[in-house]
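Every protein chain of the complex appears in place save one, which is left out.
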Amino acid sequence: MGVKITRGSFARPGTSLQFDTGSWRVQRPDHLHAAAPCHSACPAGEDAQAWLALVEEERFREAWENLITANPLPAITGRVCHHPCETACNRGGYDEAIAIHHVERFLGDMALQEGWAYPQVQVPDTAPEIAVVGSGPAGCSAAYHLAQRGYRVQLFEALPVAGGLLRSAIPPYRLPSKVVENELDRLLANGIRFMPGQRLGRDFSLEELQASFSAVFLGVGTQRSREWSIDGATPRDLHVGLSLLKEWMDVGVIPCWSSVAIVGAGNTAIDLARVLKLAGVPEVHIISHKAIPGPGVPAQDAMPAILREIEQGLEEGVTIHEHRGVQRLILRGEQVVGLELVHMKKLADANGRLKRVAFEGTESMLHVEQVIPAIGQVVDPDGIRALLGQRSYFRVDDWGQFPDQPKLFSGGDARGDRGTVSEAVGDGRRAALAIDHMLREEAGEVPENKTTPIPLEQLNLNYYEPAPRPEVQLLDVAKRSGFDEIESGLTHKQATGEGQRCFSCGNCLACDNCWTLCPDVAVLKTQDVAADGSHYVFDYGYCKGCGLCARECPSGYIVMRDEV
Amino acid sequence: MQHALEGSQAIARAVSLCRPQVVSAYPITPQTHIVENLSKLVADGVLECELVSVESEFSAASVALGAVAAGSRAYTASSSQGILLMSEVLFNIAGLRIPLVLTCANRAVSAPLSIWNDQQDSMAVRDAGWIQLYCADNQEAIDTTIQAFRIAEQCELPVMVCVDGFTLTHTLEVLDLPDQQQVDEFLPAFSFARRLDPANPLSVGTLVSPEYFTETRQDHHQALLDATAAIVQAQSDWLAISGRDTGGLLRCEGPDDAATGILTLGSIAGTLQEAIEEQGDAAPARLITLRAFRPFPEQALRDACQGLERLIVLERALSPGAGGIVGTEVRAALGVMDNPPQIFNFAVGLGGRDVPLEIYTHLLDAIAKGRGTGFDILDLDTGKLPAETS
Partner (left out) sequence: MTQEVNIPLTDLRRSQPRFSGFEAGHRACLGCGEALAARLVTESAGPDVMYANATGCLEVFTTAWPDSAWRVPWMHSLFANAAAIGAGMEAAMKAQGKSTRVIAMGGDGGTFDIGFQALSGMLERGHNVLYVCFDNEAYMNTGIQRSSSTPHAAATTTSPAGRESMGKRHMKKDIVSIVAAHHIPYAATASVAYPSDIHKKVRRALAIDGPTFLHIHTPCPLGWGHDGALTIEIARLAVQTGLFPVIELERGGVAGAMPIRKLRPVTDYLGLQSRFRHLFADSSRAKEELEHLQALADHNIELYGLRGEEKIDALDSEGADTVRRGGMRWA
């Protein structure tokens, strides 16, 4: 009994749905959101992939709003960041990395131009109050993220204006002062009580802050130059790189020597060299222990300065002496007339530790009128001597928290293991998260998505069209004055094009591939975004677990798991 | 209306009156004239239909099958090798319960090659699941063709109308061709409930497991058995319209008290009838003309054989190594009678050998000599056999 035969044994449409092919399955496909390499690599914690997706759809404001959940200063970082996101970008292994850095600037500039505001947060008068010392990128970021989380914030700054090294150390051809001004004006207008002209150790003490605030963030930066001498000798009129740069940015003039050697390999060395060169110094040399970054140069042997800046410096006529150290100052009286250079390299000693080795017989002379050390800065110990002890920098954990001082945090250059604006922004955000976590008395670790980025091999590159990365306009070398910005921004079309080029690593592209390629009609498309962030659900009643969808998912968003 | 028509022409005209929408065929002697005539009717605008001249009988049957499945009345015709080439499709058509009409212009099957008439071809596909109706003359061919469409469509079974090649298909005679109005009154417009239709998309031709296959076979078998009623009904309804009796399942002529009966099918019936009449016998034999071979009309046959002492089964095919085909079935059917007649079984007229008027006396002589009690070929010339088989 049961089923009755039909005339000529015809069957009715779609009746195969009563046959449960899902029972054949030994493996099931599942959506797995893996972190995109750009997200994992961003020091500021931006999810570039997420906002690039919005940029592609020309939803620029939403893209910017997504971006500023991590980084409130995209017009700034979009100019000065060393963009490790692009180094990590999987697309680099296919044709050329996505121009994430340029798109970030595009969004930052558009936000300034359109006057987009940060999300408004109502902060009650009773909310805990946090003190942030220093209004450089770390302090500003901490203040912003705390304010966004509903805290009252007082931001102390020794100088009359906010910005720290953004104003004092980065030349305007890289970061126009108008951009800094606009970006910071918006930030400070966002429920933050700004206290200019207030210097730690002079106008208030750390103890006072600790007594009257729920938590304190020290974004004090590195205000003191390292001591520099060669076998105890220093030139009489020693100029230090960073202060020279600051002086030029403040008054707009710089001593015009005939030849200068700058000792150092960081951004200050390059910035200063370029400023000197653009100001008319005929001969500008950089003496670097390390090599110019490039293919085959290991990261630990590469100059820490941003490659783009090195390249532009070379283009402008700066000479870089790689793997070279100063052996001796050549003085006439106390006046420098030249340097004795020697080839140097970092090599492993018997214990495997790297140390610098000078190679005898490679000495050479370099005649210069001035030598300028740009070998780094340390924390100014005024007012925080006890905290610093004998160290040059603060020692804090990943979240910026001082050991045994649960309510005291730091970040940015003052940590000593940082050195970029983006890292400082990231430190400010992470400290804000940790402070929030602490004040809410939440248990466990501070919540943050930490996932292993998805490697290129897990993507299916067959589905991506080769497409070139856009090139931005650069000011002609002859027209560079040092004040006018050198790089211009992306056009709308270029920006959305980058959104299209994005692989969407580890995230659903909504490309329909799984839906299109399932032989068993077991992938269904949803009208709205499904609960897991994709646009598709697996119908396990019919999925046989062949694994085709996982294999063909362009972005590596589908994984196969064994059935239990 | 009376017309002087060749058999093939008459059949074509009858088919045309039934308004087929798709006709497909492949040429083979002696069926060719039917298709040629249909083609001419289409060319002359008399018949409006899709005429598909295919590349084989296999495709001829397939095109017709596809057309009916898609909801059109269709027709095809063939013979001999053609019937065998399409035999796979014939089984398929029947199993799918597709109402289709096919004319089989009966012819011998090769080898050796013979283009002449016997009924080996249709007999070879008797198990295909089709209704098989045999025509004694060309008037019956006309009337049976028209009835075949109604039977097929009513029962959702295919019908094979068997007409002796040359003997009937190529014979010119005066025939009564019904007019269109009569046919339209008898045969409703084609409407096939299981047709392929995007609005009700059925899947036809499925794979059936052993769990259900047996029941599908029983269902098909029962449908053929039940078709006897439709065959009888079609005949009586057509009689009312045309005034002609074509016989239902079988035709029975001769005296009720006859001791000898002769059973045959196809055009031999006409020869025998004439022979019996000519003989002027005091006690003539009863002539039983089997019209429906499938479904096999067991009960009607037993009724027709009541009172007979002897029954001669005369057929135009054989199953080598067994003997008569029709004879074997008749023996089985009559075996359950209280007083079954003694059965004699002969084949005759194989591969177009002439069946003369003397056949009646030959038959009576043969059984008098004790031939045919098992199976014999009546008109065998033993002198032509090689030594080892003679």
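In order of appearance the chains are A and B, and numbering begins at 1 in each one.
Quick note on the criterion: a contact is a pair of C-beta atoms (placed from the backbone, for glycine too) under 8 Å apart; a residue touches a chain by one contact, two chains touch by 3 or more.
Small disclaimer: the values here were computed from a predicted structure and weren't measured.
Asker: With respect to the chain omitted from the figure, which of A:Asp125, A:Glu360, A:Glu465 or A:Asp562 is a touching residue?
Answerer: In the full complex, the listed residue that touches the missing chain is A:Glu465.
Asker: Considering the whole complex, not just the chains shown, which residues of subunit A touch the missing one?
Answerer: Spelled out for subunit A, the touching residues are 3, 6, 9, 11-21, 24, 30-33, 53, 56-57, 462-467, 499-500, 502, 504, 509-513, 515-522, 524-527, 530-532, 535, 537-539, 541-542, 544-548, 550-552, 554, 560.
Asker: By the contact criterion defined above, which parts of subunit B meet the unshown chain? Give residue numbers in ascending order.
Answerer: 21-22, 24, 49-50, 52-56, 58-59, 62-72, 74, 88-89, 92, 96, 196-198, 200-209, 212
Just so it is clear, only the chains that are shown with their structure count from here on.
Asker: If you average the CA atoms of subunit A and of subunit B, how far apart do the two points sit, in angstrom?
Answerer: The separation of the two C-alpha centroids amounts to 91 Å.
Asker: For the complex, give me every residue of subunit B touching subunit A.
Answerer: 95-98, 156, 194, 201-206, 208, 212, 215-216, 219
Asker: With touch defined as at the start, can you tell me which subunit A residues reach subunit B in the complex?
Answerer: Checking each residue of subunit A against subunit B gives 3, 5, 7-13.
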